[in-house]
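Every protein chain of the complex appears in place save one, which is left out.
By written order: A and B. Residues from 1 in each chain.
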Amino acid sequence: MKNLKVRSQNREEMIEITGDVEKHIPDDRDGICVLFIQHTTCSLTVNENADPDVQSDMLGFLNRLIPQDEPHFKHGEQNSDAHIKSSLVGSSATVPFENGKLLLGRWQGIYLCEFDGPRERKVLMMEIAEA
Amino acid sequence: MKNLKVRSQNREEMIEITGDVEKHIPDDRDGICVLFIQHTTCSLTVNENADPDVQSDMLGFLNRLIPQDEPHFKHGEQNSDAHIKSSLVGSSATVPFENGKLLLGRWQGIYLCEFDGPRERKVLMMEIAEA
Partner (left out) sequence: MKNLKVRSQNREEMIEITGDVEKHIPDDRDGICVLFIQHTTCSLTVNENADPDVQSDMLGFLNRLIPQDEPHFKHGEQNSDAHIKSSLVGSSATVPFENGKLLLGRWQGIYLCEFDGPRERKVLMMEIAEA
């Protein structure tokens, strides 16, 4: 198991971690790479890494959908929006690899989605061999 | 493979199953625990298990977002809302473990999200060893 550290700079942010993940993939076997965050106000996702407008459109949409100051929220830390986004986007990502390369599509990158930063986040990474 | 039974008491409810999962994790190896529900109107997620307001804020928000009586829904069983929540939150959860312990963060718990209860639900659990 490996441990990747990611530092966010803003309350909401999508940070690409593809390069960091790829350098830990073993050359000599095929399998899946499982990524897991040990936090409840951020997420992992796979999405486009070409045009940065895709990431800002996504973060902007999620903010309009789930406003931080939604008047019904009762949780005292003012981050219920971040907890909800975390469960909708998800706390793990699974990507297959072959011969030391992640099998991502041409436009895909792996992102940590920060919803309640800035913070230091930890991503656990485990490789599992194909049957 | 193991089979966990979970009984919900309400139409919507988040039920923590971390303890149940943890007691089936083997001591002598590292890997991932994959949980899967055999149902289409509930989900599995990992989120905060400290303040219960987090769970009620999430269920309340999802209900305002996807009302059970949304006038466009055609499915005859009055539970299209639950099917949609199920695909957004997801039907599986993956959590790494080491030496018999789930590698959850300090505030994380594993939850079955009931969206169309009360019912008896079944969670399949499989351990996969690290490569």
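By our rule, a residue touches a chain if its C-beta (ideal position, glycine included) is under 8 Å from a C-beta of that chain, and two chains touch if they have at least 3 such contacts.
Everything numeric here is computed off the predicted structure, so don't read it as measured data.
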On chain A, the omitted chain is touched by residues 30-32, 45-48, 51, 53-54, 56-58, 60-62, 64-65, 88-90, 93-96, 98, 103-108, 128-131
Chain B positions in touch with the non-displayed chain are 1, 26, 29, 31, 34, 36-40, 65-66, 70, 72-77, 80, 83-84, 86-88, 90-92, 94, 122, 124, 126-129
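The criterion applied here is as follows: only the chains that are shown with their structure count from here on.
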Taking each chain's mean CA coordinate, chain A and chain B are separated, in whole Å, by 19
